[in-house]
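The block that comes next holds chain A.
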Amino acid sequence: GTSDDNDASSAPTEVKVGFFGALTGDAANLGQNIKKGAQLAIDQYNATNPKTKITLVDYDSQGNPDQAPGLAKKAIDDKAVIGIVGPAFSGESKAADPLFNEAGLVTISASATNPALSTNGWKTFFRVLGNDASQGPAAAKYISDVLTAKKVVVVDDASEYGKGLADIVKGDLGSTVVATDTIQQKQTDFGPTVTKIKSANADAVFFGGYYAEAGLLKKQMTDAGINAKFVVGDGVKDDGFITAAGAKAAEGTIMTCPCLPPDKAGGTFYTDYKKAFNADPATYGAEAYDAATIIISAVKAGKTSRADVVAFTKAYDQPGVTKQLKFDDKGEPTNVTVWAYKVEGGKIVPDQEVK
Partner candidate 1 sequence: MTSPTATAGKSRSRNPLVTVADVIRRQPKPVRVLLGALFVVLLYLLPLLNPPLISPSQSDFGAVLFNVSTYVLVALGLNIVLGYAGLLDLGYVGFYAIGAYTVAVLGSLHAHVPLLLLLPLAALVATVSGVLLGAPTLRVRGDYLAIVTLGFGEIIRLTAVNLQWVGAAAGISNVPRPPSVEIFKLPHVSWNGFVATIDLDNTTTFIKFGVLDQIPYYWLALTVIFIILAGEKRLVQSRVGRAWEATREDEDAAELMGVPTFKFKLLAFSCGAFIGGLSGGLFATRQAFINPESFPLLLSILFLAAVVVGGAGNRWGVIVGAIIVSYLPEIFRPFADYRVLVFGILLIVLANFRPQGLLPPKRTVRARQVDEELEELEEGAAHV
Partner candidate 2 sequence: MLLEVEGLCVNYGRIEAIRDISFGVPENSVVTLIGANGAGKTTTMKTVSGLHPVRAGKIVFDGEDITNMAAHKRVELGIGQAPEGRGVFPGMSVMENLEMGAYFRKDRKVTVPKDLERVFTLFPRLKERASQAAGTMSGGEQQMLAIGRALMGRPKLLLLDEPSMGLAPKLIAQIFAIIREIHGQGVTILLVEQNAAQALKTADHAYILETGEIVRDGSGSDLAADDSIRAAYLGGDV
Partner candidate 3 sequence: MSDTQTTQPAATPPTAAGDVLLSLDDVTLRFGGVVALDGVSFDIRRGEILGLIGPNGAGKTTCFNAMTGVYQVTSGQVSFNGSSLAGLHKFAITKLGIARTFQNIRLFGNMTALENILVGADAQHSTGLFSSLFKLPKHRREETEGHDKARELLKFMGLSKRADELARNLPYGDQRRLEIARALATNPQLLCLDEPAAGFNPAEKRDLMDLIRRIRDQGYTVLLIEHDMRLVMGVTDRIVVLEFGRKIAEGLPAEIRDNPAVIAAYLGVDEEDAS
C-alpha cells in the first residue's frame, strides 16, 4: 500500500477509529476497560443516526511493544481508519507512534503516561491525561507526607512505563530510598526481591509496573511477614491486582493515577457506562471516552481525512467528562489531576486527590 491522502470533499458513509492496546495478555484488563470507554462514546454517537457512521476496530497489542509496529502498519494501511484511541501503554506507544507520525494518523492516548513520549516531536501524538512527571511526584509526596515513610524501597519491572515512573519517584524521594530492585515481567517468584525489602526493613514500597506482577509481589511480601505500605502507580489500578494478591494481602495498597474517580466524571458518563456494560467504569474508561469524543467531534465537523483530524485535534478546546480538553504544542493536556486510591474491603476506592 502507499499513498494515504484521502479525498475530503464528500463525507464518507463510514469511517473507522482504531483502538490500540492490550486486549489479551497479562495486562489485558487495563486495555479492555479503556476500550469500553471509547466504545461507549462511539455507540452513543452511532445511535444518533449520523451521516457518517464510525466503527471501532481493535488492534490488540497484548501490551507487547514488539507487536506494535506491525499493528500500527496494519492500521495505517486501512485507509478508512482516521484516528486511533491509544496506544494504551507507554512501551507500545514508543514503538508504534513513529509510524503513526510518519503516516499522519492521529493518536489520542487515554492512558500512556511516560513523560518522554511527548518529547519526540511527533505531530500526531496527543494524550488526555497527566503524565508520570506529575504522577511520580504525587506518589512520592503521598509516601513522604501522608505515609510519612522513612525507609522506602523502590521496585520496577524494567518496562518503559514502570521503570520511568519508578525512576521519577526515586528521584523525588531522594535519600529516604534505602534500596531499589528490578524484576522481570512474567516472573512469578519474587523471593530475592522480598528478601531485599525485608532486609531493608522498609516502611513503604513503591512499585512501578503492571498489576499481574504487582499482585504476586504483594502476596509474597505479605507471606514473608512484611508490613510495609505498598504504593503503586496506575498500571496496578485494576481488580486483577486484588485477584492476584488475594483480598487480604491487597488490603491497604495505595494506588496513584492521573485519572478522575469515574463517579466524579462530568455529564451522564457514569450512569451511561453502568447501563451499557452493567459494571462500574474502571481505570481510564472516562479518559478513553474523552479521547474518542475528540475524534467523533472531528467527524461531526466533517473532518474525515487524516490530516484534517490531526489539525482538528490540535485546535480542540472543549470540556470533556474528565477535564477541559485542550493540548499544548507537544500534545500534552493543559489540565491535569492525580488521585490516590486505596484497596479497602477488597475494592479499589478513591482516597484523595494529591495536589
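Just so we're on the same page, a residue touches a chain if its C-beta (ideal position, glycine included) is under 8 Å from a C-beta of that chain, and two chains touch if they have at least 3 such contacts; residues count from 1.
Candidates were picked such that all candidates are chains of the complex that A comes from, given by their letters.
Every value quoted in this text rests on a predicted model; they were computed, and no experiment measured them.
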Inset, instruction - Among 1, 2 or 3, all from the same complex, single out the one that touches chain A. - result: 1
Legend entry - Residue numbers on chain A that touch candidate 1, as the complex places them: 1-4, 24, 64-66, 68-70, 73-74, 76-77, 91, 94-95, 98-99, 102-103, 158-160, 163, 182, 184-185
